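Let me begin by handing over the structure; questions about it come next.
Note that one protein chain is taken out, while the other chains of the complex remain in position.
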């Protein structure tokens, strides 16, 4: 038994950390988040060139053929760097297309970086539960017609391909459309986390041809569920990277900031806050690494491992961010301190794919009702 | 506006504190709790002689004619002394009989101390909600026949009079029986808090004559609800006294106990625990005193004030007790230290009349559904 | 114990209500968030303060001899509550009326009283408070801004931070170090400084929410007449503490109404938002959280009322103010989190409900830091209320 990153995974970690340290310092993050897209073409092609957009996907699907642990390693480093841009949406869409069989023409451009992606799931009720999807897909010719509104769609504002989760006559339907298709209207929404943008997507009688039909019924649900697990993992690992940054930064600050003639890190109250931050961060790491491993190696445990991780990390990440501000005092509360970037991204991630309360109910269903 | 005890109430407080300090020190509490009854006849008659068993009841009902604030003052001092015996059951029964009109022959002996009382409400499902009462009362002659089992009945083991909350053809029925009536079987149950005993009460076709019928239907429910509010107040005030004892004892210990060459009270972690204990204790005091006042002076707010108080105090009292043990370290965890008496009584009171979760739902119903 | 209002308290409240009905200005569309309309907004607030003054509602707890109303602490609380209930505009004069004025009354000279008190009451002169520095936050006694006496003027050099209103203030109550050789607390002096004095630069300080709630102030060879010392030279620590306990005596009555309104707004959302296909307010899990928010808020109201009642008897704001501060700051953070949970994904939208939820969530992080961190408050409670020995 070996509960640690393998040597290649550690090299990957170092390489990702170096790339982001070099090409995505906080200054660059701030410039990018002030733009409409948060997208840096050069940075994006670096990520694409590394193969990270399909790192966990089969080579036959245009991926690197590594696993979900490797994906988590990259996502953690993105979180540590507050990496801006449409990684989440693109990886989610690619994973979904791959899980649905990998035959779609939309898949490869996503993994090569030629296209950006997004998955449109949420609707006005803000529910992450696919059972609540209502947007209608009406069979038309060999394809479908789509009408309705999706909300809170990560990265839709720069997506070339949008996979819409809709309700057909026989259950869920996954339909890939081009952002430029007639009737697709994308409206950016301004939100807390400016490093990863959200948008509303409206479908006004959009025609989806047969080659846009990714999956229907049971197969659609299965692919969607798997992709949700992977996307949740990416989010949780991103949160872990953020927690790690906040912890390190807070400890560093506590070692140098003086009040009452002593560094504040010598006060028990500050020490205990930092100790709790470490406990939450390391416990999150255990939960996330395990979920990443289970997702690849033990599919039967994957749903439960992911739900467990999102419960734990959603609360832990928020508390670490809160303690981080408290350790810093006033300066941690300012726009100029980089803590704010992580604070907001952490909060957005807490909401993404459902908060702790949502996932506790998933845990209960899996663990108690079986 | 004056949010403080009046001068007579402060005198009452001092007088109660002195009585218990003199006649009910911890040593005596330990002796009494080791008995089956936790009852000290002399102590009981002291309490009765002071009029405290009916302190808040009309003089026409055998009471002292003071108010619920005065009752809370006495209950708080009982909590501070860990006063053993059937005060709660007796006052609850008396309040119920008084609220139902005060005409019952069973009432006066309870307020004079000639009889001890208990109210049998809970059944096997352990629910404090009177809607869940199922024990059957069948009309027979001018009275009723009672069959069924009640559980967790405070002070039933020494009660002379037991008021049974039963379900008749037209809703709730309140029936007073003598513990010696044929068919009444009282089985003591051993529980955490040995200072206030619990018992099961079984009614095996017990005949209740017309003069035992206290109230039925709406009137029964109204009287029961009011009595539950008063009994909850007594419990909450008792908890407040306990918190105050634990806080004072812990602060005292923190001032003298040395570790690492310093009194532990100079460590920030211990200071902050004590500060939180004070915050919870004083906030509980605000909530309880207000509820005590509202119960007398502003009946429309009483239900909500009591529910608020029981929510807050249930959690606060547990946390104060937990921190109390933590501040004391190993010694606080021993049988020989008096902290254990308060720790257990606090936990029993948390459960009594419903825990914080139960009362939060009451608060929600009153505040959000109106 | 009587939680009802006395006849005179009731009379005060009724008169105030009547007055508010007649005098409350219409809502303004101006706000500080928009630089273009900020000036108009400040003029609006000045008008409002003037109106309060004319109505006899400025400095209501100041002694009558200094132009105040001589109101009790409870009347003061009623005043704040009624203003909040009426959704009245914010009072730009709070620092002057709550903090500077009472301190001048206590330790100021006759000349200072004559010079400054009327402007505070009328709202013609807005004050700010120059205490905190980058290296002196929780540890106020470490402040480094220096003042050196040259002839009959102090020459001030240094930097202050977290100064509300500095960008519009006419005057500043400034604490500076005048004796660098004395022990930390002993070399401080309090100066009353005209903000138009050459050498003062004010720079807005953006909070993480992106709003500019505070300022930095830079002092470069700023000349302050020696007659502007408040209290005695090198007695500034004592003066600052007096000012801060006057501030604490406030006890958060106005805050309660603000928090209560927030909760009510959350409840409105909880009735509209869906959870598991039903109104969120019917979701048992959210109900528990909302009920706890309700209880915590109610306990805050009761704590405040009880402390006020106490203060009304003793007249001296004590360390109990720390209990209130600790309680409300952590309560507001808990309740902001509950609001976010109720709102789900909507919580994060800057345009949703005018962005109030995000603003509230981010702003409340400062609550446990500003005006004494929660850690400092717990120290104060442990040491000054419970009598535990100093921990450092």
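Note that the chains take the letters A, B and C in the order they are written out, and that residue 1 is the start of every chain.
Definition applied: a contact is a pair of C-beta atoms (placed from the backbone, for glycine too) under 8 Å apart; a residue touches a chain by one contact, two chains touch by 3 or more.
Small disclaimer: the values here were computed from a predicted structure and weren't measured.
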Contacting the left-out chain in the complete assembly, out of B:39, B:139, B:209 or B:351: B:351
Residue of A:38, A:82 or A:254 touching the missing chain in the full complex: A:254
Candidate in contact with the missing chain, chosen from A:106, A:144 or A:293: A:293
Touch list for subunit A against the chain that is not drawn: 1-6, 9, 69, 251, 254-255, 263, 265-268, 270-272, 274-276, 278-279, 282-283, 285-287, 289-290, 292-294, 297-298, 308, 311-312, 357, 360-361, 363-364, 367-368
Positions on subunit B contacted by the hidden chain, ascending: 122, 125-127, 132, 151-152, 189-193, 198, 258-262, 267-270, 318, 322, 325-326, 329-337, 339-340, 343-344, 347-348, 351, 355, 357
Chain not shown, touching residues in subunit C: 283-285, 288
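Methods note: only the chains that are shown with their structure count from here on.
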Most centrally placed chain - per-chain CA mean versus overall CA mean: C
Cα-centroid distance, subunit A relative to subunit C, in whole angstrom: 40
Distance from subunit B to subunit A - Cα centre to Cα centre, in angstrom: 52
Multi-partner residues of subunit C (each touching 2 or more other chains): 375, 378, 391-392
Multi-partner residues of subunit B (at least 2 other chains): 267-268, 272
